[in-house]
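Pasting a structure here, questions to come.
The other protein chains are all here in position, but one chain of the complex has been omitted.
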Amino acid sequence: MDAAAPFDPVEFKKHLRQYYAVFVALACLTAITVGVSYLRLNRPLAIGVALVIASIKASLVAAVFMHLISEKKVIFALLALTVFFFLLVLLLPAMTTLEGGRIL
Amino acid sequence: MSETVIPYMVKPNPVTGIPNGKFAIWLFLASEVMLFGALFSSYVLLRTGAPHWPPEGGLSSEILNVPLATINTMVLITSSITMVLSWASCKLGDLRKFRMWMASTIALSFVFLVIKYFEYHHKFELGHYPSHDNFYAIYFTLTGLHGIHIIGGIIVNTFLLTIGTRMWKTDPEHFTNRVENAGLYWHFVDLVWIFLFPALYLL
Partner (left out) sequence: MSVEQQPHGTPNAPAIGPETGHAHGELAHAGPDHGHHELPFWKKYIFSVDHKVIGIQYAVTALLFLFFGFTLMMMMRWQLAYPGRPMPFFGRFFSDNVMPGGVMAPEFYNQLGAMHGTIMVFLGVVPLAVGGFGNFVMPLQIGAPDMAFPRLNLLSYWVFVPGGIIMLASFAMPGGAAQSGWTSYPPLSVIASSGQTAWLFGMIFLITSSLLGSINFIVTIVQMRAKGMTFFRLPFFVHAQLVTSFLLLLAFPPLEAAGILQLMDRLAGTSFFLPTGLVVSGEALKVAGGGSPLLWQHLFWFLAHPEVYVLILPAIGIVAEVIANNTRKPLWGYRLLVYSIIFLGFMSFVVWAHHMFMTGMGTTMSTFFQTTTMIISVPSVIVVTCFLMSLYGGNIRFTVPMLFATAFLPMFAIGGLTGLPLGLTASDIYLHDTFYVIGHFHYVVAPGTLFALFAGIYYWYPKATGRMMNSTLGKIHFWWSFVSINFVFMPMFFQGMAGLSRRLYDPTVYAHGRGVQPLNVVISWAAWSLGLAQIPFIINFFMSLKNGARIAENPWNATTLEWMAPSPPGHGNFLTEPIVYREPYEYSVPGAKQDFSPQFVAEA
């Protein structure tokens, strides 16, 4: 996966199996999250479960399909920065309007 | 058009370990994260501020078509793996397989859009336009914007499958990098859907 490392087709083909495994995992997790939604869990639990499953799926896609698992430092630094600001924009506006009020 | 040679267009920069294009695509994705982050933030703020959600009561899974959306999720996940396989085929020097996987990716993107069209069409038939209430407003805006990203991906991938393939003869490594970058974008679009699906349809 590393463009700079010497390329070995045999080694590389092992990755292909990894891709299929991730695909199966994603399909199963999709089925699970849809299935759980029919259980009609209470609101906070339902949100929690759905978000956890979605995060696992997203991590799989990012780590394997987007090769983040073997990515360079500069990309991680960029993503860490982005995640920090992402959390700010996601949480602070709602916190500001909700303060003292109800949450969910 | 010019003789100015830009360094590290194909080979990675020895310090950062990546070529220019890959860094650029990740920067672009970072800005996309902020774009969708702000939209999800709007969703959270509006939803938590509303007395009922969706405004008409019931659950979003009763208003929206969960089976169709589940199929669409599978379609996108499949298109992600075909995308990564098309890149892997380039890596292994197999242009024929690249063509096959890339064509499947594009075909699956169209399948996604067609299913989306039926979903939208059904909502419009019921008179559920974005102006109906804030639930539909959010639903149409987020899925619409996501749909535009899908169309963008189709354009890029079609370019790579047709005119762009010429580069394979002159500079296969550069071409492979391009496929990888298009793939990064495509996986991101998939990743957005992974969050949109439960957030809009299931919760």
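Residue numbering begins at 1 within each chain, and the chains themselves are lettered A and B in the order written.
Heads up, the rule we're going with is that a contact is a pair of C-beta atoms (placed from the backbone, for glycine too) under 8 Å apart; a residue touches a chain by one contact, two chains touch by 3 or more.
Given the structure is predicted, the values throughout are model-derived calculations rather than measurements.
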item: Sole residue of B:L68, B:L92 or B:A137 that reaches the chain not shown, by the stated touch rule; value: B:A137
item: Given B:I71, B:L145 or B:M167, the one touching the chain that is not displayed; value: B:L145
item: Residues in subunit A touching the chain absent from view; value: 74, 81-82, 85, 88-89, 92-93, 95-97, 99-100
item: Absent-chain interface as seen on subunit B, which is shown; value: 1-11, 13-14, 16, 20, 23-24, 27-28, 30-32, 34-39, 41-42, 45-46, 49-50, 55, 129-134, 137, 140-141, 145, 171, 174
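FYI, only the chains that are shown with their structure count from here on.
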item: Centre-to-centre distance between subunit B and subunit A (centres being mean Cα positions), rounded to whole Å; value: 15
item: Subunit B contact footprint on subunit A (complex, rising order); value: 2-4, 7, 9, 12-13, 15-16, 19-20, 22-23, 26-27, 30, 33-34, 37-38, 46-47, 50-51, 53-54, 57-58, 61-62, 65-66, 72-75, 78-79, 81-83, 85-86, 89-91, 93-94, 97-98, 102-104
item: List of subunit B residues in touch with subunit A within their complex; value: 11-12, 16-19, 22-23, 26-27, 30, 33-34, 37-38, 40-41, 44-45, 48-49, 61, 66, 70, 73-74, 77-78, 80-81, 83-85, 88, 91-92, 173, 177, 183-184, 187-188, 190-191, 194-195, 197-199, 201-203
